[in-house]
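All protein chains but one are shown in place.
Naming follows writing order (A, B and C), and every chain is counted from residue 1.
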Amino acid sequence: MITTKSRLYEIIFEADTKTGKIFDVSLLIVILLSILLVMLESVPSIEAEYHYLLKISEWVITGIFSLEYIMRIWIVKKPKAYIFSFYGIIDLLSVLPTYLALIVTGTHGFMVIRALRLLRVFRILKLNRYTKEGTIIIRALRNSRIKISVFLFAVVTLVIIIGTIMYLIEGGENGFTSIPRGIYWAVVTLTTVGYGDISPSTSLGQFFASIVMIMGYAIIAVPTGIVTAELSKNSSKPQSTQVCPNCMADEHSEDSIYCNKCGKKLN
Amino acid sequence: MITTKSRLYEIIFEADTKTGKIFDVSLLIVILLSILLVMLESVPSIEAEYHYLLKISEWVITGIFSLEYIMRIWIVKKPKAYIFSFYGIIDLLSVLPTYLALIVTGTHGFMVIRALRLLRVFRILKLNRYTKEGTIIIRALRNSRIKISVFLFAVVTLVIIIGTIMYLIEGGENGFTSIPRGIYWAVVTLTTVGYGDISPSTSLGQFFASIVMIMGYAIIAVPTGIVTAELSKNSSKPQSTQVCPNCMADEHSEDSIYCNKCGKKLN
Amino acid sequence: MITTKSRLYEIIFEADTKTGKIFDVSLLIVILLSILLVMLESVPSIEAEYHYLLKISEWVITGIFSLEYIMRIWIVKKPKAYIFSFYGIIDLLSVLPTYLALIVTGTHGFMVIRALRLLRVFRILKLNRYTKEGTIIIRALRNSRIKISVFLFAVVTLVIIIGTIMYLIEGGENGFTSIPRGIYWAVVTLTTVGYGDISPSTSLGQFFASIVMIMGYAIIAVPTGIVTAELSKNSSKPQSTQVCPNCMADEHSEDSIYCNKCGKKLN
Partner (left out) sequence: MITTKSRLYEIIFEADTKTGKIFDVSLLIVILLSILLVMLESVPSIEAEYHYLLKISEWVITGIFSLEYIMRIWIVKKPKAYIFSFYGIIDLLSVLPTYLALIVTGTHGFMVIRALRLLRVFRILKLNRYTKEGTIIIRALRNSRIKISVFLFAVVTLVIIIGTIMYLIEGGENGFTSIPRGIYWAVVTLTTVGYGDISPSTSLGQFFASIVMIMGYAIIAVPTGIVTAELSKNSSKPQSTQVCPNCMADEHSEDSIYCNKCGKKLN
């Protein structure tokens, strides 16, 4: 027997039915609108002119999200598991700040509340269930996480050394007023961001900076190489999804006829 | 019987004959000249000095393009299909603005007209028919379009979070006057563009910015990895699917005539 | 018989036992603290307020490092080999500057001493023994070192030519006051750092700069390509060199026990 509850479950938690898809898309639009709203509210000129319109929209959206949150808790089989799951917390954080704003006072308090509301953006990630491409990228990044950590570690060491040398060369002037600031400059330069808020003025400093930048060429190649090698591996060797009916071993290459663990025929 | 029409068809629409090639190259030169003309016209000092020369050149080029457009409609078998095709619309947009300029008045109106004329640049893409390399790149990009979309999606989410945090840290000062502006800064930083029109001034802001930049290292590696993996797959030397009828060896290179394992002729 | 010396050896030089791991981690924390300390000391406002606290902490840390250094010399079998090894020198350099500071006077002298203390950061590299990923990256970089050198060589040549041309175009003005400064600009531009402290002002200069930047696109691809190709080679799943004794099939994965073509056992 199909109860209202199980029908609602299908609509809210699954995306196979037509109503389920409509629900998903309209929720996405509301999320995007709510993010836009928070952004606009932070622009002083817009806030001044459309104060009441923004306030009302905010409460309408909070209402929709609250209703959705309550419904999810009511429908789901294990409410506790949902509430403390990543998306459960995000869903709660989407509505809480607006209610909190009734209590909190002070300019900075309001700013923090506003920012918290932007955590709604994580709700977009729910869309991930439509794509298996996302999981490929994430798996590639996860597989290369140790290599990337080692690399970032080396970069941090390098940046400390470079920043210190530059601090000595420029002699605490031209913006290089302390070692941390020298390190900030080294990060800005080595990552090729190059704001130009701090830049060397002495000839020796510019010479050293040139060496750092050219060195940065070779360095930027490393993470790219790591991720590319990982993604190439994933995308080239299509592994069979077959599991050996005899010994349950998986990870057979796609052209295997016999199981490479126990020698029985795969079917 | 070869009519003038079919001869003209060969010249204008095909590039196999000598006259066809001459037509293509001279048209390319006219297109490049016309683009240069529009650009120069937008430079105030040049416009002031060579006003009449630029005006005359513009009408000469519009004349040539109009003639070409009319001829294409006259020659082609299915005029309607051509007119509403991508290149048909581009061809029309190449001449229309100049005629429109006779009617339109006002400074901003003129600027828009001038810009519209620059759409002629798309005509250059017709040259694509000479290259199969372009299609390889486009195919690689198309194959990885879902992965890239997922990635850009994640970047947008990240940029909103980073921009908001920075807005909170810098407290609405030093250029970080609103959340959208914080997001603009996050985009400028994460893509390693780094204008420096907005840059953090507080110590905490510079520390956070350093983390974002180093994180950007790992992030920029992802799209490169995606496209590279795709291009590697495409460009890996196409192996012949032939199997030697004598020794059953496979993996012959595509231009092999004899089996490289037993020396028998492949068929 | 296990002496105190051999037990200490296990703790200090090895990381297999529980005490050894605790020692490593606590040493890492001290190293990170000592680096943070040196950085903070270089910030004038912090130095002014917490002068005595920083001084005391510095001596405490120097004490710990001195003790560790002496213990290492005492414990190790070949003290000479340790003293003149890379890490031995780094360990000495971690403590020497603080003692030197008692003798050295003058502002610049103090700055150099402070910077020398930062060489402690290299001690972090000792952690490398935990990761085999680091060695993969280093091996890939070492394997491609000649290619990267050739590339950097070409970049230096290019940068000299571009810098000189720009110096001629801008005529020694707008910051391009000499050829070395033109070369500095070329490096900043070609590596896509782009500070903006020197940027072309003439139309011809901006046109030439545009060409250089677009050219930089193709150039930045080269080191990435080199490192990626090297890392892909290393990371491509190591295939077993085994050939099936029954059907002569090869290309088994390294952990195969049975042939995936005929099902016979591999030996």
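Following the convention adopted for this analysis, contacts are C-beta pairs under 8 Å (C-beta built on N, C-alpha and C of every residue); 3 or more make two chains touch, one makes a residue touch a chain.
In this text, all values refer to a predicted model and were calculated from it rather than measured experimentally.
> For the chain not shown, which residue from C:Leu53, C:Ala81 or C:Ile161 touches it across the whole complex?
Checking the options C:Leu53, C:Ala81 or C:Ile161, the one contacting the hidden chain is C:Ile161.
> Can you name the residues of subunit C that touch the chain not displayed here?
146-147, 150-151, 153-154, 157, 160-161, 164-165, 167-168, 171-172, 177-180, 183, 189, 192-196, 199, 203, 206-207, 209-210, 213-214, 216-218, 220-222, 224-226, 228-230, 232-233
> Write the list of subunit A residues that the hidden chain touches.
So the residues of subunit A touching the unseen chain are 192-196, 224, 228.
> Touching residues of subunit B against the unshown chain: what are they?
35, 38-40, 42-44, 108, 111-112, 114-115, 118-119, 121-122, 124-125, 127, 131, 133-134, 136-137, 140-141, 148, 152, 155-156, 180-181, 183-184, 187-188, 191-197, 220, 223-224, 226-228, 230-232, 234-237, 252-253, 255-265
Rule of thumb we're sticking to: only the chains that are shown with their structure count from here on.
> Over half shared or under half: which fits the residue numbers at the contact of copies subunit A and subunit C, same or different?
Counting shared over all numbers used gives less than one half: different.
> Using mean C-alpha positions as chain centres, tell me how far subunit B is from subunit C in Å, no decimals.
Once rounded, the distance between the two centres reads 39 Å.
> Quick check: how many Å separate the C-alpha centres of subunit A and subunit C?
Taking the average C-alpha coordinate of subunit A and of subunit C, the gap between them is 27 Å.
> In subunit C, what residues contact two or more other chains?
192-196, 224, 228
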